[in-house]
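Only one protein chain is missing; all other protein chains are in place.
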Amino acid sequence: MTASERILTGEHFMLGDHACAEGALAAGLDFFACYPITPSTEVAERLSHRMPKLGASFLQMEDELGSMAAIVGASVAGARAMTATSGPGFSLMMENVGLAAMMEAPCVVVDVMRGSPSTGLPTAVGQGDVMQVRWGSHGDYSIVAYCPNSPQECFDLTIKAFNTADHYRIPTFVMLDEVVGHMTERVVIPDAKEIPFSGRKRPSTPPTDGRFLPFQAAGDGVPPMAHAGEGYKLHFTGLTHDERGYPALTPEAHVALVRRLVDKVRLNAPAIVEHEELMLDDAEVVIVAFGCTSRSARRAVHLAREQGVRAGLLRPITLWPFPEERVRRQLRTRGLRRFVVAELNMGQMSREVERLTQLPVLRVNHPGGAMLRPEDILEAVLR
Amino acid sequence: MTPTKAAGASSHPLDSLFRADRLPHILCPGCGIGPAMQCYTQAMVESGIPLERQVCVSGIGCSGRVAGYVNIDSYHTTHGRAIPFALGVAVARPELRVTVFSGDGDLISIGGNHFMHSARRNVDLTVICINNFNYGMTGGQAGPTTPPGAKATTAPYGNAERPFNLPYLAAAVGATFVARWTALHVRQLKDTMVRALRKQGFSFIEILAPCPTGFGRPNDIGEGLDEMNRYRTRCVVNHKAPLHELDVDLREIEEPIVLGNFVDRDRPHYRPPMIQRSPAEEHGTAGDRWAAQRPAGMEGTE
Partner (left out) sequence: MSTRRPVNLTSARVPRGKVFVLPERCKGCRFCIDFCPKEVLVESEDSNAKGYRYPLLASGKEDGCIHCQYCTLVCPELAIFTEEDG
């Protein structure tokens, strides 16, 4: 197998879901386990076609509980592992998202959001998993969630999701919505040499000297990762554990572990957070929108400017951690009058903006089924 | 005529197979998981598979704690998900021999779907299932193996349900090796574990084990020793027993309990589809990716 088979360098006219699959392959995907679900199925179908030719493992599991557990297992054995799903399957995966967080097993979950709750609107767009991706498994832990708004970003951010997962030993998420997942656009896949790769921090002592502590973290809060089969006699557990990985069911051990799991992302947020901005320098009205909604919002910014209102757009690329420092900085802009948060849910990301400002935050939203139109957002900007 | 003290010792010859610094384990006096764990560690050695290549994965419950005591790479996962987690390890690193060690509630109730499908696929796993007829860790609730009429903390008037016959189930869903022993039959159990570890494909061993705390006392069986004595007097070995006749009810004094190695057949074991089987030309297996980052002294373990 050559790099050119794995990495399809060149210009393509490509579906968002397919670009996501190609990004994973370019990032070195070893192991993919999934259960079919609309509108993410094209990720799985693409990979079922591609992975067998690359010597990589494609598995269709019995359900999403098993899919998520399988990628955590593959991860601790050293694989770059991913699954893809949509709302109902995402709910089932939450159990082992918590396990991945607790075992610090790097993995990537692609969630193509559809109208929800429950079975909702299987074939139509929604953006209702904003809070679930952050808080969906019980307890406190930290994750990173990327939100592409184009097939090109589906490719780029999936690669980034793998690198971030490995760097911080966390589950990371690529949050497409149905519109982005089913959108076909130009995707440029660079040369293999230009694909960014940063791997896992690895033990610096051999297993023979018995000094390696698998959950002892350095200053950045991230312990080096040893894999099954390397001779370290590892023990990983979902129970609260000490630096050896042994169950330690004390308040002290729990506080130390959970605080570190949360702080891995919280304290490193400046290095992780990404956003895109459009005409924010002089904005009196700031639209905050992600995914497909950001495309309508971009149009709304231009329409508002044509009518003499200085609108701007802040698009979170990392939905989590939320770019709150950028919002705070915007609050110091002279003449800022209000925020407009546009999203296809009943006001989930809005809360993140509302808690940062005393200024009015207008919600432009509905729970999904169709995109928000630029005019819907414009009306709130001009109001 | 007074008894004499046996010779003392500061350590046990099998200590190195356990995380001795975690002993004594949390299991109750008279629990049958201990003997099963002893057999497992001895079988690990006797299988001839290097310990560095063996992995233990468990779920939740008393039996799930075994992963925390055996001194090999071990993963204590979520309730019911030991099998798919183990599948991930085994597929990502086919050179590793992965054993799932867990309980009946974990593997067959909450994890029943994974059990069924992994046997159907014939994933290369050994599944060791402690069957103690109840949920022990949470305090003696009824489960999918609790005999009808048996008392449990969630069945105070007697269990209303029919239990699984696990060997029959395992054979029906496709396991290539199916056996049942008890915590009393340690020699046969250990030999069966060695066979299972060496067998390719999905092998399943049910181990009937006393849970005096959760099952024995509420059901007038008594202590662990009393349940072991029931195994001693009632068990018969019949490797050719019809699988559908393998129901167990410990309380029925007259009924024999049938043990044996019931199924041993060969079917192709599961591998993900590969059009091109070139193990490691450029990308390699999951384990190879990090090889360059490996510190000195680890070469011998791959």
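Lettered A and B in written order, each chain numbered from 1.
FYI, a residue touches a chain if its C-beta (ideal position, glycine included) is under 8 Å from a C-beta of that chain, and two chains touch if they have at least 3 such contacts.
In this text the structure is predicted, and so the values were computed from the model without any measurement.
Trainee: Give me the visible chains that the unshown chain touches, in label order.
Mentor: B
Trainee: For review purposes, identify every residue of subunit B that touches the missing chain, sorted by number.
Mentor: These residues touch the chain not displayed: 1-15, 18, 23-25, 27-35, 37-39, 42, 183-184, 186-187, 190, 223-225, 228-229, 232.
Assume only the chains that are shown with their structure count from here on.
Trainee: Can you check the complex and tell me which residues of subunit A touch subunit B?
Mentor: The touching residues are 1-3, 6, 28, 30-31, 33, 48, 51-59, 61-63, 65-67, 69-81, 95-96, 98-99, 103, 199-200, 202-209, 227-239, 246-247.
Trainee: If you look only at subunit B, which of its residues touch subunit A in the complex?
Mentor: Going by the criterion above, the answer is residues 19, 22, 52-53, 55, 57, 67-68, 71-78, 80-81, 83-89, 91-93, 95-96, 113-114, 116-117, 272-287, 289-290, 293-298, 300-302.
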